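The complex appears here minus one protein chain, its other protein chains still in place.
Let's look at subunit A:
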Amino acid sequence: MQKKLEKFLMPLAAKLGNNVVLRSLRDGFLIITPLIIVTSVFLLIGNFPIPGWTEFWTKIFGSQFLEWFSAVSNAVFSFTGILASLAIAYAYGKNRGLNPIHAGFVSLISFLILTPTVVKVGKQSISAIQLQFLGANGIFLGIIIALISVEIYRFAVKKHWTIKMPDGVPPAVSQSFDALIPSGLVILFFFLVRIMFSISPFQTAYNFIYTVLQSPLKHVGISLPSALLYNFLASFFWFFGINGPTITNSVWQPIFFVATQDNLKAFQDHTTLPHVFNQPFIDIFTTYGGGGSTLALLIVVFLVCKSKRIKELGKLAILPGIFGINEPVIFGLPIVLNPIIVIPFIICPVLNTLISGIAMQIGLVAKTTGVLLPWTTPPIISGWLATGSWTGSALQIVELALNILIYYPFVKMLDKQYLADEKKTMEDDLDIDFSEV
């Protein structure tokens, strides 16, 4: 059974993991993620989840207090579409063997070509760019522009449609000339695209992509079934030793990214949070201590196991586990290729997704604000910071306890088996004494 599944899954996993487009999306989002975490911290300080916090500081510093902090967070949150386009084009260009900075800039310019630059204020028209075109709603457009512009650029480079400089010309100069024709081709293409949309009923590429792609995809992707499938697959792949989230993230990341940004925007504007399912939801309310919710496993080990080997592992792995690092237990127990432990390893994240999802949908627990926390933030603290409410921590405690109960019988089974092995090899001479040699 396992062999058969592997035969079917391996090529799929390898394809998804190695696909250059998906890999570039992943790499591109990784470029902007640290910026989002840092600016999230600013947003969080301005709106720290303690009653009266903002009011207190506003009294001291005046009404500009919140503005100071939102100036920083806006610098990223209001521009995620255009930033994603730049970063993804950079990564895609690099993975395609092009000069990555040229690839990034050509995509940035293409994005701006398609962006409306005239805003009507009353009867007057002024030159300005509305932030809505550059932010989260423009992410899918940004991705598409990045991929297309780099592909066109690459086509021209591959055909050697470049202006060759004589030897002795400094490389920076010759590279700049190399980029001339490929860039021209990309710009010509988006010039025509802009004209095409301006005479269509959609008027802008932004409207078109948002209506036919981003909005429907969000509808399907930001849902309970989608989050359940995500977490099932992420754990299931680990069983075969494959890093599941790297596979699933390449498919889900754009959707979760958009959902996270939507919530952040609403949080900053103090309006209703639109989505339950987003990146912080997945990171903070579905697994504890790393993939498979292995912190629960370690707590069981710590509390009840008798086998020397497992106990030792528990002692060593619990501290990193609290901070979400589970490499020692994935390989040390091991979980990889272990048919017993894989059962709770899959059940826990899926069940947590279900419980957290429903609890937030019916309003029992506060939704995540979209604030991205460093992934090493321990549970209970992370639940509070991510939702701004104690209900987030309470949910985490309940789920962690539930996960402990689920892991218990399986870990006990493993413990018994290891204990029997250890008994067979007389307990006292289990250790190999290297002082003998």
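One rule holds for everything that comes next: a residue touches a chain if its C-beta (ideal position, glycine included) is under 8 Å from a C-beta of that chain, and two chains touch if they have at least 3 such contacts; residues count from 1.
The rule we apply is simple: contacts and distances are computed from a predicted model.
Engineer: Given the choices "ABC transporter ATP-binding protein", "ATP synthase subunit a", "NADH-quinone oxidoreductase subunit N" or "Glycine reductase", state the protein name listed in UniProt for the chain not shown.
Structural biologist: "Glycine reductase"
Engineer: With the missing chain put back, one of A:23, A:154, A:194 or A:309 would touch it. Which one?
Structural biologist: Selected residue, touching the omitted chain: A:309.
Engineer: In the full complex, which of A:181, A:304, A:325 or A:402 touches the chain missing from this view?
Structural biologist: Once the missing chain is taken into account, the touching residue is A:325.
Engineer: Going by the contact rule already stated, which one of A:336, A:354 or A:402 would touch the omitted chain in the full complex?
Structural biologist: Going through A:336, A:354 or A:402 one by one, A:336 is the residue touching the chain not shown.
Engineer: To test your reading of the contact rule: which positions on subunit A touch the chain that is missing from view?
Structural biologist: 2-3, 6, 10, 13-14, 17, 240-243, 246, 309, 312-313, 316-317, 320, 325, 327-328, 331-334, 336-338, 421-422, 425, 429-432, 434, 436-437
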